[in-house]
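Provided herewith is a single structure, encoded as structure tokens, for subsequent inquiry.
One protein chain omitted, others in place.
Coming up: chain A.
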Amino acid sequence: MTSVRRPEHLAPPEVFYNDTEAKKYSQNSRIIEIQEQMSERALELLTLPEDEPCYVLDIGCGSGLSGSVLDEQGHFWVGVDISSAMLDVAQDREVEGDLILGDMGEGMPFRAGTFDGAISISALQWLCNADKTHHNPVKRLYKFFSTLNACLSRTGRAVFQFYPENSNQVELITSQAMKAGFYGGVVVDYPNSTKAKKFFLVLMTGGNMPLPKALGTDGESSSVAYSKKRELDRARGSKGKSLKNSREWILEKKERRRRQGRNTRADTKYTGRKRSGRF
């Protein structure tokens, strides 16, 4: 697998989603299609009362692609996003919902019990990063979830489609959501496919209910599908340590000793070679 760097690692969201990046979300038909499919699935998991226009919060609404799906189903929505470039695109597209410039990690600035539900497409993973010195991901996640819990109605749900980097991130996010008083968990669609696999965090306010069934599981348990393969691949990559006793490992060790000012033999073509059989 080629290692495509995750956007969260490049820059904070308000910087990453600049004018060029934002433009993709109104012109690139593939991005639009994927975003709409994920929004439709998220809305399905949200299980809003049928044939009733609801008031929904869209967190990380961006250019309002997920909002269009809400419009189609006759719901009214309010979108929050941290990127003003993305909100400008949304404004140019003349979306139906209202837009607010805000940071999830600072909490949701709404009155208690306002919304019938909340959806969020590909935004939650941004909260796991500390982009500023005063950012503390655990506190920001907790603040976000507790204020979100307050602004949902008593039967409201929140559904987040997100791209976790590893299993620890899933653990961090769910534990903070539970601490903030939510029930629920993660639903993994198509767990056996690398590309179609999608993570949905389904949070419920009014008591614990069974999680909706994931797509493409064929009766298999979806909880084991998460593998650590990606993490291992990365550990062997540029950042991690080399394999022990290999030539690279010896060279690194010698280099370290040299930096410490200790007596070290020069590197030659013989460094790290095996002795021949004569010994």
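Structural remarks
In this text, a contact is a pair of C-beta atoms (placed from the backbone, for glycine too) under 8 Å apart; a residue touches a chain by one contact, two chains touch by 3 or more; residues count from 1.
Just so we're on the same page, contacts and distances are computed from a predicted model.
Selecting from "DNA replication complex GINS protein PSF1", "RNA polymerase II transcription factor B subunit 3", "Small ribosomal subunit protein mS33" or "Multifunctional methyltransferase subunit TRM112-like protein", the unshown chain of this assembly corresponds to "Multifunctional methyltransferase subunit TRM112-like protein" (UniProt protein name). Contact with the omitted chain, checked across A:Lys132, A:Lys195, A:Arg262 or A:Arg278, is made by A:Lys132.
Between the chain not shown and the residues A:Leu87, A:Val186 or A:Ala214, the one that touches is A:Leu87. One of A:Tyr55, A:Tyr163, A:Tyr183 or A:Trp249 touches the chain omitted from the figure, and that residue is A:Tyr55.
The chain that is not drawn here is touched, among residues A:Ala11, A:Ile32, A:Ala130 or A:Ala150, by A:Ala150. The missing chain lies against chain A, touching residues 52-53, 55, 74, 76, 78, 80, 82, 84, 87-88, 91, 96, 98-103, 106-111, 113-114, 132, 134, 139, 142-143, 146-147, 150-151, 179-181.
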